[in-house]
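Quick one: the structure is below, and I'll ask about it shortly.
For chain A:
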Amino acid sequence: MSDREKEIEKKEEKEIKKETEKKEEKEIKKEVKKDTAEEKKASSSSSEREKDAQEEEEAAPLPNQDKLDKLVALFKGQVSEDAVVDAYINELDHHVPVVTVHSDHLLACAAILLSDEQLKLNYLRNVSGVDYETHLEVVYQFVSMELKHHYVIKVKTDRDQPVVPSLTSLWKTADWNEREIYDLLGITFTGHPNMKRIMMPDDWVGHPLRKDYEAADPEV
Partner candidate 1 sequence: MDNMIEQLSIGSVSLVTLATAALLLIVLVFVTYGIYFERKVIGWIQLRQGPNRTGPFGLLQTVADVFKLLIKEDTIPNNADKTVFKLGPIISFIPAFVVLAVIPYTENLYFANLNVGLLYYVALSGISTIGILMGGWASNNKYALLGGMRSVAQMISYEIPLVISMVGVILMTGSLNMIQIVEGQAGGFWSWNIFPQIVAFGIFIIAAVAELNRTPFDLPEAESELIAGYHVEYSGFRFAFYMLSEYVYIYAIAGLTTVLFLGGWHAPFAFLSFIPGLIWFIIKFCSIVFFLFWIRATMPRLRVDHLMGLGWKVLLPLSLVNIFVTAIVLELLK
Partner candidate 2 sequence: MSIRTEELLVNVGPQHPSTHGVFRLVVKLDGEVITEATPVIGYLHRGTEKLAENLSYTQIIPYTDRMDYLSAMTNNYVLCHAVETLMKLEIPEKAEYLRVIVMELNRVASHLVWWGTYLLDIGAMSPFLYAFRDREKIVELFNELCGARLTYFYMRVGGVKWDAPPGWIDKVKEFIPYMRKQIEEYEKLVTGNEIFLSRVKDIGKYDSQTAINYGLSGVNLRSTGIDWDLRKQEPYSLYEQFDFDVPTSTDGDCFARYRLRIEEMKQSLSIVEQAVAQFPEEGKIMAKVPRVIRPPAGEVYSRIESPRGEIGCHIVSKGKAEPYRLKFRRPSFVNLQILPELLIGETMTNLVTIFGGIDIVLGEVDC
């Protein structure tokens, strides 16, 4: 009995210590990877995922890379050279092309997304704001219902004076989503018709989803 308890106690200590924990986890991860790989090989079905995984290993050009390049070229060509801040493929999320746009050019870029024949991203499925402590970011998820492809556009903004142009004029979806981000993260969307708090009371102090937010009453 006591031995077992000791074991468990030790385990607890281990867990608290980060380094050991990491090691342990890495081991498990390796195990998992091996297992899944084996299982995959064993199973006759050659899913797309497997293909993707193989391609990654071979360092071949990522799927959707061409889409990403086209989009970046489009932005650079039609809007401005410095419209695109960053562009990459998010391998973890079904290789979705991600383009970080400069907030000054967001509206122009968004208009292209909506109107371009090759893109036709008419459906804004989600808008989320993220606080990265160094900066704030707004992530737009677009999908085209006709062409059935998915793009992600990001905008970075300053943490002290966060301002991003509003997309309400193009997609009405953005309306409440932007209000929610304003409410919880404090990003002001210029051009929004009704930039008011939506979740919290109007007289609330602070923006709760900021990482440095401290509740007025920690008990609540």
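Selection rule: all candidates are chains of the complex that A comes from, given by their letters.
Simple rule for what comes next: a residue touches a chain if its C-beta (ideal position, glycine included) is under 8 Å from a C-beta of that chain, and two chains touch if they have at least 3 such contacts; residues count from 1.
Just so it is clear, the model here is predicted, and its values are computed rather than measured.
*Asks:* Which numbered candidate touches chain A here in the complex: 1 or 2?
*Replies:* Here chain A touches candidate 2.
*Asks:* Would you pull the chain A residues touching candidate 2 in the complex into a rising list?
*Replies:* Residues in contact with candidate 2: 15, 21, 25, 28-29, 31-32, 35-36, 39-40, 49, 53, 90-94, 96, 98, 122-126, 128-131, 139, 141, 145, 148, 152, 171-173, 175-177, 180, 184, 197-201, 208-209, 213.
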